[in-house]
Each structure stands twice: as structure tokens, then as C-alpha cells.
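Then we have chain A:
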Amino acid sequence: MTLAPARQSILPDRVTTPTLRTFLRGVPSVDEVGAAERVAALSTRSIKKESKRAALDLMIRMMDLTTLEGKDTPGKVIQMSAKAHRPDPTDPSIPSVAAVCVYPNMVPYAVQATEGTGVLVASVATYFPSGLSDTRLKIEETKKVVADGADEVDMVIDRGAFLAGEYFKVFDEIRRTREACGDAHLKVILETGELETLDNVRRASMLAMAAGADFIKTSTGKVSPAATLPVTLVMLEAIRDFHDATGVQVGMKPAGGIRTSKEAMRYLVVLNETLGVDWMTPEWFRFGASSLLNDVLMQIRWLETGRYSSPDYFTKD
Partner candidate 1 sequence: MAITRIPSTTHEPLLWEYADSKESTDVVEIDDRYGLYIDGEFRSPRSRSHFTTVNPATEEPLATVAEAGKADVDDAVAAARAAYEDVWGPMSPPERAKYIFRIARMIQERSRELAVLETLDGGKPIKESRDVDLPLVAGHFFYYAGWADKLEYAFPGIRPRPLGVAGQVIPWNFPMLMLAWKVAPALAAGNTVVLKPAETTPLTALAFARLTEEAGLPPGVLNVVTGAGETGSLVVAHDDVDKVAFTGSTAVGKLIQRQLAGTTKKLTLELGGKGAHLIFEDAPLDQAVEGVINGIFFNQGHVCCAGSRLLVEESVHDRFVDKLKRRLSTLRVGDPMDKNTDVGAINSKEQLDRISDLVESGRSEGAEMFQPDCELPQRGFFFRPTLFTGVSQSHRIAQEEIFGPVLSILSFRTPEEAVEKANNTPYGLSAGVWTSKGSRILWMADRLRAGVVWANTFNKFDPASPFGGYKESGFGREGGRHGLLAYMDWSEG
Partner candidate 2 sequence: MSRVGVKKTYKLYIGGQFPRSESGRSYPALGSDGDVLARVSRGSRKDLREAVRSSRSAVDGWSGRTGYNRGQVLYRIAETLEDRAGTFVDQLMATGSTKKQAGDEVAASVDRMVWYAGWADKFAQIYGNLNPVAGPFFNISAPEPTGVVGVVAPEEPGLLGLVSRLAPVLVPGNTAVVLASQAMPMPAITFTEVLETSDLPGGVVNVLTGHKDELIPWLADHMDVNAVDAGGATPEQAFRIQEGAVHNVKRVVLPEANGPAQSPYRIAAFTETKTVWHPKGM
């Protein structure tokens, strides 16, 4: 039996599956219809043109440019890192993204390719995407990617354990992964598409934050649905409740399925109206995306020239 991490705790003194279950039952339930209505209402917000450019820049600066395919190679990672640093070679005013996100074996190449650029390296770990492996092996994988130079670790929770009610196991794995990260930041992927209900999303969010997550993240991108606005709203509300109770700020990352800047803008509106200015920075909010970047660049080009753009004018790395 272990104690909760060293910060103002919302957990009972003895953390076990039964006590965690009681804790989770106290998390407010979510009405799915109401959450969808709130999201729909926020989706009608319209941003001023002057602010749109700033918002588009922010989207880029908040992006974790991602490649997570079995066929990834050093070449692919190096090219993507170049794009991450300079998304539009014809326009130096376009900022770099926040980070690149890769599989463990690719970490050394990403670290080398982003050296001196300010772009961070995030690595998935804990036997991403399924997480169905021995805890010990998952922790070792985490230590390795950190030793290889990853600045951030994106772990997955054991969804099977969560749905089966083995809350201590889920909690403990997060806590131990957080420890293994050392100075690296830990993002905890809930895989909301498999948790299915918004009640589960809310509870898993609270559990992850109580166990020490620096960020909570929606999805691996390997399961559909990945990120959605209602799921994001619920996770942001959980972050708000956690902050109210403990004073601790936790970040959020929707990942997978966000392909257009119009869609990304809706996420920023939901973020703005739920958590406000303190979270509107890459330090506390990231987009896990790949094809989104070019769409944002196209929108910036449109704002600047007044002409609708074409994909031909932007690099595919």
C-alpha cells in the first residue's frame, strides 16, 4: 500500500482499490446530452479576424507533431523534425511546433534532429498503444526513453484494468511511471474511445491527476473515436475541479481526428471558456496532430493573401 504523491492530496490516506472506488464515486456524473449541447453552443462562437492569426499561430505552437506508424524510419523522423522546426520554409514568421511525438526506438533520431531548435521530444511508452504488458516492463521502457533524451512521456493507462474496476493497479502504474519520468513531463493517455462513457472519462481523469499526471490526454489515435469536443470538455472540467481542490495545474491534450483549423479553433474556444487564459499556452495545452499543421498553414496563407490556398504549396514531410 502506498501513499498519494507529495502534493495537496484529495485522496484518502490509504490508497487501495476500495478507497479509490469511493473516491471515484464522488466524482460528479456527466449528462451526455447536456455536455453535447454545451459543446454545440460553444461551436457557434466566431473569432475576430485580427485574433484569428494569433489563434492560428498559437495552434502551431501548441502542436505535438506526431508520427506513430509501424513503418516509421529514422529518415521519416528526421524529415518530420525539420518540418516541426520550420513548418513553412517560405515564411520564417511561422513559429515552431511545441514537440515531435514518436515511438521509443525513434527517440535518439528525434533528439538529434531537434537539437538546438527549442522543439521538444515526446515519446510514447508503456507498450503504447495497448498497454497490455507487465508493469515492470512498462516502467523500464519509460526509463529508457527518458535516458535517450525524451523531454515528455506519453503513457497509456490500462483500460482493461479500469473497466474491470482494478483502480489501484491503474493508479499505481501511473504513479510509478511518473516517478520513472524524473524531470520529464508525463502525459497520461486515457484512450477515451475505449472508456466510452463520459462518466468513465471524468473518473479516469481524476484518477490520473491524483496519481501525478502532468497532462491528461484523450487518445492514442489508434482507436476511433479519438478526440472529440464533449470528451475534451469533460476532461477540462475535471482539471478545473482538481485545480479548485488542490491548487495544482494539470495540462490537457486532445489527440487524433483533429484535421482542420476550424475544428482546432473550436477546441480553443472550449478551452478558453472552461479554463481561461491561464491554460491558453503550450505549457498547458497541446494538440496531438499531423495533418492539422498544413491546414493551419493554409489558413494563415489565406488570411495574408485573401486567396483560398491549395495543398500543393505546403510541404508533406
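Here is the rule we use: a contact is a pair of C-beta atoms (placed from the backbone, for glycine too) under 8 Å apart; a residue touches a chain by one contact, two chains touch by 3 or more; residues count from 1.
The set was built so that all candidates are chains of the complex that A comes from, given by their letters.
Only a predicted model underlies this, so the values are computations on that prediction, with no experimental measurement involved.
Novice: Determine, using the touch definition above, which of 1 or 2 touches chain A in the complex.
Specialist: Only one option touches chain A, namely 1.
Novice: Touching residues of chain A toward candidate 1 in the complex: what are they?
Specialist: Residue list for chain A touching candidate 1: 28-31, 33-35, 37-38, 44-51, 54-55, 57-58, 61, 95, 234, 237, 244, 272-273, 276-277, 280-281.
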